[in-house]
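Here the complex is missing one protein chain, while the rest keep their positions.
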Amino acid sequence: MRTLRAAILIACVLAAWQALFAFAGASALTSPRDTIAYAAELLSSPGFYPHLIETAQAFAVALAIAISCGILIGFTLGLYRFAADVGEPVLVALYSIPKITLYPIVLLAFGIGMPAKIAFGAIHGIMPIAIFALGAARNLNPVYLKAARVMRLPPSRIAARVLLPAAIPEIFTGIRIGFSLTLIGTLLGEMFASQRGIGHLLIQAIGLHNVRMIMALTLLLVVVAVTASALLLAVDRRLRRHMFGAP
Amino acid sequence: MTAGRLRFALALALVLLLEALSRFGVIDRFAMIPPSEILWHLGKILSGGEMWPAIGKTLTNVAMACIAAIIVGVILGTLIHGWRSLRETLDPLFAAYYAIPVYAFYPLFIVIFGLGDVPQVLIGFMLALVAVIVNTLNGLDRVPRVLIKTARIQRLGPLATALKITLPYAVPYIFTGVKLAVAYSFIGVIGAELIMSRTGLGYEIGFAYNNFDNAVMYPLIVLVLAIAATVNTMFFLWEKKMLARRRK
Partner (left out) sequence: MSEVHVALRGVTRVFPATAAQREVRALGPIDLDLMRGEFFVVVGPSGCGKSTLLEIIAGLNRPTEGAVTLEGNPVAGEVPEGIGVVFQEDASFPWLTVTDNIAFGLRQTALDKAEIATRVDHALRLMGLTDFAAAYPVQLSGGMRQRVCLARTLVQRPRVILLDEPFGALDQQTRFLMGDELLRLWRDSGATVMLITHSLDEAGMLADRIGVMSARPGRMLEIIETRWGEERGSRVVATPRFGEITARLWQLLRDESQRAMAGA
């Protein structure tokens, strides 16, 4: 059933794409067939891999930073009521400011290259993860904490063995959202602050009006993002079902 | 000390720290100018008047993108909610949406809609739209079944049920989407201006950056952040007032 729905969705997208192609013409976009063919060509050309690896590395590091710092910040604030009251509006405000305007500052601070795009990816992903981790820590059932105290566990054990596992589903939702935002952040970082990577190829193609390249790269990114998100969404739902029983 | 005051004190301390660091040369002047100078330059830029067209254009485009996204998003969210299999088909797409670099479609929009403001507004609209849809869906999911039954007992049709029962119930959740829509409209419009436009605040920031003109770049960045933060705070206060009646 689910595969059927996915197939229908893909068919609809392809049909709309083909119709748009017929309407807007080859100067605006390439047809689905040509795009898929060119994407395959890109994937099999050796010159493409350094860019792919560069982006993958930057994204992996940025995501690792976003997850670890996000959980640390969110959890620490969430466990202390007053700290949460002070910190949460700050996190929400930082989450909702247009971070793209900060790119010159990131560039001035990190220079052009890997660190800048990692930083740009991480600042996009860190806030949602911290906000969800904060919510998770604050909403923990106090009974768990009491039960852990009664078992005379030391605080570090309580955090690692009780609080973190209990908060996992909520935190995972944050990670799922953080994943998407870190990816777009990394790509944006590459668009402005790099000579390599998928984002760089994309901005270069935009500048040269290389429609084939733009379309093929966008297709690849969409496929990767949708596949990864669908997987994360499935895990997310499973975790929630296990813990709360609700879908 | 209340949380609000502590927050203010912390922000003030951060600004003072930046001021001291840049005054004493720990932060290079090429990297950043002191906050006091940023403010001073901002005052000069605003009173000078030559930036006003850019500011006006950017804010108009952001407002159009945001309002359109809210209206269309709530309508689409309501329709999608009523159609279960469509909803389940689209869910992974919504989840992945924010990883897609919407800016890549910018050249396409320019070919279709020309070089005017439409492509930029469209980018902001596309970014904001899904936040509204997703949060509308979330709100409608939470409407208690007994309220739906009540609507049927009152013999309301689907449209009246949505307008009078389910959407009013979902308003606090939709508000979350609205706040995100504000942020995403800014991100979309300013990002588009940065990438390939010759006007607007985003373009001016990029132009100043490329010319190492920190006396223009920093004030404009602060201006954008301040406007976005002000709009968000206004929505936040409105939301708080509204929720005070509904929640303890």
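In this document, chain identifiers A and B correspond to the written order of the chains, with residue numbering beginning at 1 in each.
Throughout what follows, a residue touches a chain if its C-beta (ideal position, glycine included) is under 8 Å from a C-beta of that chain, and two chains touch if they have at least 3 such contacts.
Source: prediction; values computed, not measured.
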Contact set of the excluded chain (shown chains only): B
Among B:R84, B:R155 or B:K241, residue touching the chain not depicted: B:R155
Sole residue of B:G4, B:G43, B:G114 or B:P168 that reaches the chain not shown, by the stated touch rule: B:P168
Missing-partner contacts on subunit B, residue numbers: 144-147, 149-150, 152-156, 160, 164-165, 168-169, 171, 245-248
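The criterion applied here is as follows: only the chains that are shown with their structure count from here on.
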Cα-centroid distance, subunit A relative to subunit B, in whole angstrom: 18
In the complex with subunit B, residue positions of subunit A that touch it: 2, 5-6, 8-9, 24-25, 27-29, 82, 85-86, 89-90, 93, 95-105, 107-109, 176-177, 179-181, 183-184, 187-188, 191-192, 199, 202-203, 206-207, 209, 211, 214, 217-218, 221-222, 225-226, 228-230, 232-233
Subunit A partner contacts - residues on subunit B that touch it in the complex: 3, 6-7, 10, 30-32, 85, 88-93, 95-101, 103-108, 111-112, 179-180, 182-183, 186-187, 190-191, 194-196, 202, 205-206, 208-209, 217, 221, 224-225, 228-229, 232
